[in-house]
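The complex appears here without one of its protein chains, the remainder shown in place.
Should a chain be cited, it is by its letter among A, B and C, assigned in written order, with residues numbered from 1 in that chain.
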Amino acid sequence: MKGKIILEEAFNLPRLAEDEAKKYASVHGAVLLGKALADIDGRIAAMDEAGIEMQVLSLTSPGCQGVSDPVEAHKMAVESNNYVAEKVRANPSRFAAFAAVSMHDPKQAAHELSRAVIELGCVGVILNDFQSSGPDGNVMLFYDNPSYDTFWATVEELDVPVYIHPRLATTTIFDQLYRDRKWLHASAWGFANQLSVHILGIATSGVFDRFPGVQLVFGHMGEHIPFDLWRLDHKLDRDRFPEMRMAKNKTIRDYFATNLHITTSGNFSTRSLQGAIAELSSSRIMFSIDYPYEDGLMEGSTWFDALPLSQPDLVAIGRENALRLLKLDRPPHNMKSGLTLKELEIGGLGDVGRSIGSAFDSPP
Amino acid sequence: MKGKIILEEAFNLPRLAEDEAKKYASVHGAVLLGKALADIDGRIAAMDEAGIEMQVLSLTSPGCQGVSDPVEAHKMAVESNNYVAEKVRANPSRFAAFAAVSMHDPKQAAHELSRAVIELGCVGVILNDFQSSGPDGNVMLFYDNPSYDTFWATVEELDVPVYIHPRLATTTIFDQLYRDRKWLHASAWGFANQLSVHILGIATSGVFDRFPGVQLVFGHMGEHIPFDLWRLDHKLDRDRFPEMRMAKNKTIRDYFATNLHITTSGNFSTRSLQGAIAELSSSRIMFSIDYPYEDGLMEGSTWFDALPLSQPDLVAIGRENALRLLKLDRPPHNMKSGLTLKELEIGGLGDVGRSIGSAFDSPP
Amino acid sequence: MKGKIILEEAFNLPRLAEDEAKKYASVHGAVLLGKALADIDGRIAAMDEAGIEMQVLSLTSPGCQGVSDPVEAHKMAVESNNYVAEKVRANPSRFAAFAAVSMHDPKQAAHELSRAVIELGCVGVILNDFQSSGPDGNVMLFYDNPSYDTFWATVEELDVPVYIHPRLATTTIFDQLYRDRKWLHASAWGFANQLSVHILGIATSGVFDRFPGVQLVFGHMGEHIPFDLWRLDHKLDRDRFPEMRMAKNKTIRDYFATNLHITTSGNFSTRSLQGAIAELSSSRIMFSIDYPYEDGLMEGSTWFDALPLSQPDLVAIGRENALRLLKLDRPPHNMKSGLTLKELEIGGLGDVGRSIGSAFDSPP
Partner (left out) sequence: MKGKIILEEAFNLPRLAEDEAKKYASVHGAVLLGKALADIDGRIAAMDEAGIEMQVLSLTSPGCQGVSDPVEAHKMAVESNNYVAEKVRANPSRFAAFAAVSMHDPKQAAHELSRAVIELGCVGVILNDFQSSGPDGNVMLFYDNPSYDTFWATVEELDVPVYIHPRLATTTIFDQLYRDRKWLHASAWGFANQLSVHILGIATSGVFDRFPGVQLVFGHMGEHIPFDLWRLDHKLDRDRFPEMRMAKNKTIRDYFATNLHITTSGNFSTRSLQGAIAELSSSRIMFSIDYPYEDGLMEGSTWFDALPLSQPDLVAIGRENALRLLKLDRPPHNMKSGLTLKELEIGGLGDVGRSIGSAFDSPP
């Protein structure tokens, strides 16, 4: 399929990428990853090959959320936003960007988000799970705290989506759980374990009731949430926890009809996607890769292009949902909605091959 | 769910209903059916109870298609269209109508359709499979014949959907196949067997290539077609049959993205609907009952309201798809698009119940 | 996957294959097909390449069912059964066979089936839809006629499955329906339309009530039946048709738990297979190709091996269900049940690839 849009795609400031690559130099793939993160312009050829028209860039995790010093975190946000905005300006038909913000101070976050959207043209914002805070960096700030209402109010006013992304807990709090099974701590399992609590914290704190226009996006086929919605809603004990501020008569599933969206980043599972469509509908799901943490753009694109999905669902998930949510039809991106199957290069005989077997089917 | 729209719902002209009921008097249910078909005004209370806001009426099968005399068939169309238009005018917020047309003469059909849409406000047209023709009524006219292009051109120009509906073959042509297994001839199996050939004839004759705006709707979860699309497209031998006028590089599946729609009429199967969503996407499926051939409006509505579907899919299939395809937001129907979950009475705690089981979950 | 079994695989007697190829010489692919049908020994290399351990052979359609002369039809059955039995004896670890029988005379059919199973080692029988009969061959004999009870009794006693397979109606009875859309008459659509009526005729005539041990298999993902079971059962009017001999409190779906099985022959559709599993369970579905009407063994095998199915379902559908139903663990076939994933070459890292992306996931 041509014309695909992807939206969980990381870059790093060149100076940071170099540092990281050095720090992790002994780890398989680290140098390669560091280079891939720092290179934005070089991505276009691979996008062409993979049928990807638009890539929404975001500062790689943990970004500002990993910086426990409030001043440094904000500096990184401003630097990153200015940097990526320039990259987008150079190629607005191929790149868009999510803003980075320090979440130490909700007002400052709201202000930098406004600047990034209004002045720099960012189409949304990415938050890498909790904000590291405190002198040793081991305090976790969660955005379901009432103090963040000012941030959510600005999000609603700007009418841009928030992409919430996992990060590693550098604190020691999970030591007992993961110490002897480190391989489960990060992207294989623990990332979703942690981030899902944050996402559900935001939902159950009533953010979407107070700010019904807020649109929250998360990747990896939903961070474990879509497939356990029934039990989650069934077990949320509204009587025992009067301090749970979510509307008493609503369910998490309800918010998936109005405020929540997922992407396929890093989870190229046909069955999981089919299950997610059944749980959430194709209207709440968007294709994404998680570049460069997935090996190039081709594995995910090849998977997507061959999916046993209806053509309307391919178009919705591969392009139209993101185009609409991120308003990519507006300048400077000017993407087109409503392309034909032919323009998107889907459908046709390619899907079904040809059978030679009808030779004796009926008399000539 | 409130606000549902249904669109394969039959009525009969009172004089014909009486005749039918007499003719089939010995058959279980015939008298009851006859009364239900003739009564339109009395349906509103049942619609209220079942959460149905709008019912699109159509002359019951075979209607004009069963009348082999061209003059009589056209007379029936005009009478029926005038009759139902009056019913709609009396209650435009609860009723809309599909026109009936005689298909003996494509030009006459196109003309009556124009009158019914432009002058009477019909929102589409229903065709009950083939038109009976010939002196003994045993000639079957199919609308994939090139002579019907004038009809399809008018359909496209008027921009209204065509609902194609099964009918009994009163001819003797299927005698050998069904004689000793009559129970398979009609709604249980044979209806779909026959109608599917007609639908696929229309598609493979290239109607949708020549008239890309034509929208064709069929009921009963797709008349066997959605679940065999791969084999169908795989086996359509484009080389052996150069006279097959459909675009050589297109598949039947392609037309499901642009021209074909199905409804759930008379097929309240959760698995079939889930399968149809997987094959076609929720954007091509509309709820319908097949009243009064199904026993009232409640069985189908109760089934629909309890479906394990996402809320966006419930809204699309139960209301929005039909509203948009039939343009029911226009006068005199003035239906509203974009109602909230609360207005539609879906979602909330009703779906998941409540668990008392958390009492020992965590310390008080 | 290694160790697969396929069971709708055609051969032709060399002398007949030659005739057919001549008759259809002008048709694309006919000569090739004729050669492939006549060649049995040459199939083993392709089976090895495709991971197919066992191929169950059957005389190609219409076989004896297309011969309206009873004497000739029986002669063909005997000749074919003797011929294929020899082929199986030469390679019993790679080939098994379904018997061919003339269905003009139920007793004769039962007798030839007994001979083929007991003396020749056939593991079941194939019936190619109705038996052509009458002076002009235009009379169709269906096996739901009470006269066939003697045949079904023998089937039950021998405890072997019946594979019922489509064939072309050489009679003129469908002329009106298919004349102007011939491409729909055969494998693309009409085959299943006709055969499904025959299958449902057998079920509704009570064959499975009177002979509960009878196991009926049909291909092409179920000849349209699995996906319309609800409506079929809902609409079978037990009151109006007291002559319908099926148990009054049973449904067609019930027989899918006890007497009916389908295969994937010629229908390599991931969605249809997933739908069939949902409707029927994986325990009633068997992999098959429809060689040589499908283009070699690789397309179907490649599809099957890459299916997004659980490993237990792959094993059941690809091997174990057929092994058990056809008792292929017995001499001379001696297939092994319960092979490990490793022996079957499924599972492992091949399914999920490897991600390089964890380099920065967690500190080294």
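Heads up, the rule we're going with is that a contact is a pair of C-beta atoms (placed from the backbone, for glycine too) under 8 Å apart; a residue touches a chain by one contact, two chains touch by 3 or more.
Quantities reported herein were computed from a predicted structural model and do not represent experimental measurements.
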item	value
Partners of the unshown chain among those that are drawn	A, B, C
Of C:Lys2, C:Arg240 or C:Lys327, the one touching the omitted chain in the full complex	C:Arg240
Of B:Ser133, B:Thr154, B:Ser187 or B:Ser301, the one touching the omitted chain in the full complex	B:Ser187
Candidates B:Gly3, B:Pro106, B:Pro226 or B:Gly266 - the one touching the absent chain	B:Gly266
Touch with the omitted chain, as defined above, among C:Asp39, C:Glu79, C:Glu156 or C:Asp254	C:Asp254
Footprint left on chain A by the chain that the document does not show	27-28, 139-140, 142, 144-145, 171, 173-178, 180-184, 186-190, 192-194, 196-197, 200-201, 204-205, 220-221, 224, 226-232, 234-237, 239-241, 244, 266-269, 271-272, 274-275, 278-279
Hidden partner interface residues of chain C, rising order	230, 233-235, 237-238, 240, 249-251, 253-254, 256-258, 274, 277-284, 308-313, 315-316, 341, 347-349, 351-355, 357-359, 361, 364
Chain B residues touching the omitted chain (full complex)	20, 24, 26-30, 32-33, 60, 168, 182, 185-188, 266, 269-271, 274, 290, 292-295, 299, 308, 353, 355-364
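The criterion applied here is as follows: only the chains that are shown with their structure count from here on.
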item	value
Same or different residue numbers at the chain A/chain C copy interface, by half rule	same
Chain whose averaged C-alpha position falls nearest the assembly-wide average	B
Rotation in the CA alignment of chain B with chain C, degrees, nearest 5	180
Chain pair with the greatest number of C-beta contact pairs	B-C
Chain A and chain B, separation of their C-alpha mean positions in angstrom	40
Length of the line joining the C-alpha centres of chain B and chain C, rounded to whole Å	34
Intercentroid distance (Cα basis), chain C paired with chain A, Å	47
Set of chain C residues in contact with two or more other chains	27-28, 182, 186-188, 266, 269, 271, 274
